[in-house]
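The complex appears here without one of its protein chains, the remainder shown in place.
Up next, chain A:
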Amino acid sequence: MSASTSDVVVTGLGATTPLGGDVTSTWEALLAGRSGVSRITDEWVQEFPAQLVARLSTDPADAIDRVRARRLDRSQQVAVIAAEQAWAESGAADAGVAPERIAVVFGTGIGGALTLLGQDDVLEAKGPKRVSPFTIPMLMPNGPAAAVGLAIGAKGGVHAPVSACASGAEAIRWGLDLLRFDRADVVLVGGAEACVHPLPMAGFAAMRAMSTRNDEPERASRPFDKGRDGFVLGEGAAALVLERADSAAARGARVHARLAGAGATADGYDLVAPHPEGEGAGRAITAALRDADLSPADVGHVNAHATSTPVGDTAEAAAIRSSLGEHVLVSATKSQTGHLLGAAGALESVFAILALREQIVPATANLDDPDDNANVQALDIVRSEPRRATLRAAVNDSFGFGGHNIALVFTTA
């Protein structure tokens, strides 16, 4: 991999998650094996089959002042918090980049659901005149991207990919393309989600997609385990600052990792069910490797999408095995964070980057009894405790309802 002007590097990271209010605390909690999952105790949950949630560990109100917060949906609040962390860490604000050369790509799966549903309650109870004038800018799915763009003063374009649980990863891919096409000099990318509310909970539960292991919250999210029975809904955001390697080097920026390639495919199979053999997912990984000019042997680690649903995890195991082989160390970090939907791909990319930087692979919690599926059995899924390893490249893959598949390849700085 020769250095060229199209090399793209990661110079800033930010996150607010069920494990911590920033990247450092989240990563430490992940490596320590802590769980962000708890049981909902609100009255409304009594009739719900799935009562578990991975809530933010840190209240957004701790990081955003009250007046600003009341004009931002919770999904926008977490986006801004993660983005401002990444932006500050990158030092890009002091690098003299013209605002017209700064872009934002920030995805979300659901958008401002809490605002939409909350204002519908206002409409029903008090009538149309009491609906907030901020309803639309708070519920629109480009709301997190727009809020982030305002927060950092980006004028080079603000974009919002919406591909369900692949949105955060898709944002990273868009950012890579923007830099390669020289449409911007710095791109802040990421994903945000905050939709813990009875309606999304009921909808996912109706799909039988959520874990009902209500009596064991911390053991409910168990990717690849024989006893898995669905995902746990999480909330949070993660952000990354991307720029071309030469300009990052010129300003002396700290480089966490390289974003070496990306691949995107669609299953063309079913609106929600993954292709059982992970055909589209495997193609995305292969495409990302080709884009990065790497071979499967170069990849040492995969941060898997692995949501803990019965059908999703086996399809992904097939995809990983067919595209990369059996040597890669696989982590399923949703076992501790829950499923952050449109933020998942961004957060798990942060984890993949930290794994490369620190040369350590996080463990998959709750993997007591791996599925009998031959592909799951064939994979080297790290469990019990994190594993030290010599890593040169890592893959993060993300999949979304709709058949969206995104794979990203990061390499060491």
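Methods note: contacts are C-beta pairs under 8 Å (C-beta built on N, C-alpha and C of every residue); 3 or more make two chains touch, one makes a residue touch a chain; residues count from 1.
Definition applied: contacts and distances are computed from a predicted model.
**Q** Of the options "5-oxoprolinase", "ABC transporter permease", "Acyl carrier protein" or "Quinol oxidase subunit 3", which is the UniProt protein name for the chain that has been left out of view?
**A** "Acyl carrier protein"
**Q** Touch as defined at the start, partner being the missing chain; which of A:Glu43, A:Asp65, A:Asp94 or A:Asp372 qualifies?
**A** Selected residue, touching the omitted chain: A:Asp65.
**Q** Quick one: say which of A:Arg130, A:Arg183, A:Arg208 or A:His327 touches the chain that got left out.
**A** A:Arg130
**Q** Contacts of chain A with the missing chain: which residues?
**A** Residues of chain A in touch with the missing chain: 65-67, 70-71, 129-130, 132-134, 137.
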